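Shown next, in structure tokens, is the structure this report addresses.
Every protein chain of the complex appears in place save one, which is left out.
To keep things simple, chains are lettered A and B as they appear, and every chain counts its residues starting from 1.
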Amino acid sequence: MKIEKLILSVLLSTLFFTAKGQSSVSAMQSSLYTFWTAQSQYAGFILAEEDGLYKANGMDLKVIHFDGTPAVEMLQTGKADFVSLTLLDALDARLKGVKLVNILQFSHESSFVVVSNEPVRSLKDLKGQEIVTYRAFNTTLKNEIYRRLAQNVSIKEIYSCVEAFCTGAYDYVICTSYNEMYEIEESGFDISSKNIIHLSKCGLNIPEDGIYVMEEFLQKNPKAVDKFIKASIEGWSIASQDIEHSVDVTLTRMERENLLHNRYHERNMLKEMLRLHGKDQNFSLTQKEFDEALELFGEEAKGIIDFDSFAR
Amino acid sequence: MKIVNNIKSSFAAKLSFMLFIGTFIVVTCVYAINNFRTRNHMVKEAVKDNAAMVDLFISKIGKEINLVEHNIKSRDMLFKEYYKKRDVDALDAMIKDVAKECNVREVFYALRPRGERTYMADALKEPDGKINVMRRTRNYKYYLHTYYLVPEKYQKDYWTAPYFTTIASQRAITFSHPIIDTTGDMIAVLGADILLETLTDTLSANVAKHSPIKGSYLMLVSKDGRYLAHPDKKKIANETYITDARENDCPELEIIVRKILDGESGNCIANLYGQRTIVTYAQMPELEWGIMLATPYDTITSVILEYIILSFVLMFIGFLIMGFVIYRIIWSMSKPLNVYSHASARIAAGDFDTPVEMTFSSGDELEKLGKDMDDMRVKLKNYYEDIQISAAQRESMEKELSIAHDIQMSMLPVESEVSLSNEYVKVNGYLNPAKEVGGDLWQYMLKDGKLMFIIGDVSGKGVPASLVMAQTVCLFKAQDADSSPLDLVMLINSLLSENNERNMFETLIVGKLDLSDGKLSFCNAGHDPMLLVRDGKVEEIPMNRNLPVGLIEDFQYRIDSLTMQPGDKILLYTDGIPEAENEMKELYSLKRLENALLENCEASTEGIIHSIREDLHKYVESAPQSDDITMVCINYRKMISNTENLTRTIVFKNQMSEVSRIAEFIEGIGEELSIDFSVMNGIQLAIEEAVVNIINYAYPDKTDCDSSLRVNFKDNVLTFILTDSGIPFDPTGKQDPDVSLDISDRPIGGLGIFLVKKIMNEVSYEYISEQNVLTMKKELKTK
Partner (left out) sequence: MATTKIVIEGNKATLVLEGRLDTPSAPQVEQDIKPLYGDGLETLLIDCSAMKYISSSGIRIIISLYKFFSKKGGEVIVKGLTPEVKEVFDMTGLLDIFKIED
């Protein structure tokens, strides 16, 4: 393992230097903005930056993290060239006229889970319940849940939904399986198959995180996008092969960003992210996924966005 | 090595070393047991102390918490009153007051939103103590925060989990109290923030300060499982007990904290972070926090170990000191042993005079030993002196014995001189003792014309033998001319046999030769036979051998006799001669003796003895003499004949001392003629009287005048002719004194001539050619 690491780092550093040599002529400064703070959710990208994979591919890319500004806004204002967004958020923005394009999809499964104080089996068990979730929960998804439960449910977006759930103030929480679910567990709450519902298993399996650029940026910088995609895939590839290294890199980043962090949590998150990405290492959004997500937006949306213009 | 040798050689060091080791082992064992007990005790104490401290912390934090809760809750009524009046200023003043009164970061109230309208005011305490009231903007959606949501939902007081404040990124917890109006609706939340550090940091410091055992640490877990206090500062806030326990493989930690968060309290021993740890835990009732005070077992052990090492070192030093003190004590107590050792060496070297030093008085066995030793010295000294005295005594005794020996030897005739030589008989003897005091003897005497002789060999050597010898010689000498050799032998035998416990015996030949007729009678008591030299031949004289004397008291000895002819010689000898050995251990033998005698048969007696000695000496050479050697040779010259003439003359001065010389002269004549002692006595008296007469009166004025006495023996008549040239005096003419007169009438003088006349048969006086000639004749009776 160590030797592999050594070889890898030697390899990477040679790549880095050669790339630097190339990029010194035509290096373009760019940035990736993640729609949440630094954590293993973005492990591949952080690692690609920290390990110099972007530079090795001739990119001067910085990964910047959520600072309160919505990701779409960052993209629209050009403050970031690349942003991470959930598929639903991205579609939402596209429907609102933001010309963004999916260039990379690293989630092929919905992470949403409902954690309950009481044993639950299906979404139907949530009827009449007040469910808390984090702030800025995707409206489309929320609406879809309302729709499915015939409006007989309340989903409340609050701060500290984990605390609210864990202190017993609320009995149900909708959250991600890679973050809040672990937080709940880490605060001492035992999660078993009896008190959790995966939306992915309830016909609401919408892929989530992907990387988006403005259509215009893509047309202007197709090579940069390619380089980005290549370097990012490499990053994720390394992260999947060397989880501890990836967690190390992420934790360092989080510490730098003054974020609460611990290895246990970040490791679990990375593993879950890799699970959500799927075993086949597919970094592209499929037509099927696109169609299923778009379905949630109603019939008229289908006419507005087509897969080919949305996903590269 | 040197130390080991020192310890080995010094009694004190050995004993104190043994004591040191022994005590050290015993005390170390006791100490080990005690330490084991101490450890258990310390564990119990640690648990107790930790429990006390946990209680203290809970009450400390509880006090802070209660203060905040009380201050907020007590404003409930007032808040409602102001709220009714819509008196914003009063409300501001109120939260300001609360902020002043308790140790909080801020006090706030948030009104229940009415549609889009929200209202929240904060009394924020600046670091410098100033309190500013500010109002939150509409963007601040307080109603989506738990501090508002939870009290609203449950209409209960609520303490939030710790969170980061937006200002200064400090961690804080918020207490919120719902204000419920009369209709039961919540109209507002009144609350306050407390900075976590004000609660936890002091606690951790307290632990470090007050825990009796270094290494104890505090862990605080908020109700959502996050660390509020932890020895590893990095874990604070970042980790929950679950992430920590699972990441660091500490399942017991998870179990304990779960118990705490379920409201349990107590203590246990758990494996935390790879250490056996005593954990005292409890839950804070208000905040539902878990508090754990952990003391690693090792730190207790290490404290004990430190304590053990310290006290062990102290103990060891103490033991060294004690060992040294013991050594000194024993050394000083056993000092006597050293002294005694030296003293005994001194005594062994023969110094009995220096007393054993007794400079100490311990009153114990050692002192007694010293006294005993000194007693021993004194006794040895006395004994030694006694020995010296007795040695001196023995020496003097030996000297006396040697004198005795000389005396005894003087009883025997001196070898070198011609023992006896007159015209009738000649005797020569030789005695050479092998040792200082010999057993051989010989002696002779001439009495009344009879030669008596003895030769003997006493068995054994030394003083007993010589005493017997002396006795024998004495007895021999006491004989008179009439006694028979047999009588003497019988006498010696009976005397020696009597009480003869030593079985002393002696061989003897006693002989008596009558010079008048050559008749030799002799008795042999087990002695070698005499040899006779006659007519140029040597022969052994046949005789009864008999038994040596001293063996059988009443043994009947037999006497032998032999008639010697003039010119005959007899040789007597002791067995020392034939049994003399040369270096080849070959005997000289009788045969050789006889040959030697034969070869020298014509020689004189001393010549014979000399020759035999020479021959013997030649034979023996350098071989040591093993026995006394004695030989006696007697030569019978001629018979004493009455018709023989004998004339002797002695010249004397007119001095009284001459009387003794004349007496000896007369005695010699008596011996020569074997005249009876009683007859001789009378002659002596008569001659003396006559001589004294001349000495006294013949030369009145002169002192150096010669007179002469001529003696002639013829026909049994002794004629004495006294001639002096003094004044003429006829003693015969003097009238005889009347001896019949009463003595008182008798004159004292005048007896001399009277006696001469009385003793002599004939006295006549003539004055011839100016000389007084007194002729006295004495007729000897024939036997």
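Just so it is clear, a contact is a pair of C-beta atoms (placed from the backbone, for glycine too) under 8 Å apart; a residue touches a chain by one contact, two chains touch by 3 or more.
Computed from a prediction, not measured in an experiment: that's the story for all the values here.
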Visible contact partners (per top-of-document touch definition) of the missing chain: B
From B:144, B:755 or B:773, residue that would touch the chain that is not displayed: B:755
Which residue of B:587, B:692 or B:721 touches the chain not shown here: B:692
Candidate in contact with the missing chain, chosen from B:337, B:659 or B:773: B:659
Listed residues B:301, B:471 or B:684, member touching the removed chain: B:684
Where the missing chain touches subunit B, by residue: 656-657, 659-660, 663, 677-678, 681-682, 684-685, 688-689, 692, 739-740, 742-744, 746, 748-749, 751-752, 754-755, 758-759
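The rule is short, and it goes like this: only the chains that are shown with their structure count from here on.
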Inter-centroid spacing, subunit B versus subunit A (mean Cα positions, whole Å): 106
Complex contact set, residues of subunit B against subunit A: 141, 144-146, 149-150, 153-154, 158, 160-161, 163-164, 169, 223-226, 235, 237-244, 246-247, 257-258, 261
Subunit A residues touching subunit B - in the complex, by the definition given at the top: 135, 157-160, 162-164, 166-167, 169-170, 185-188, 258, 260-265
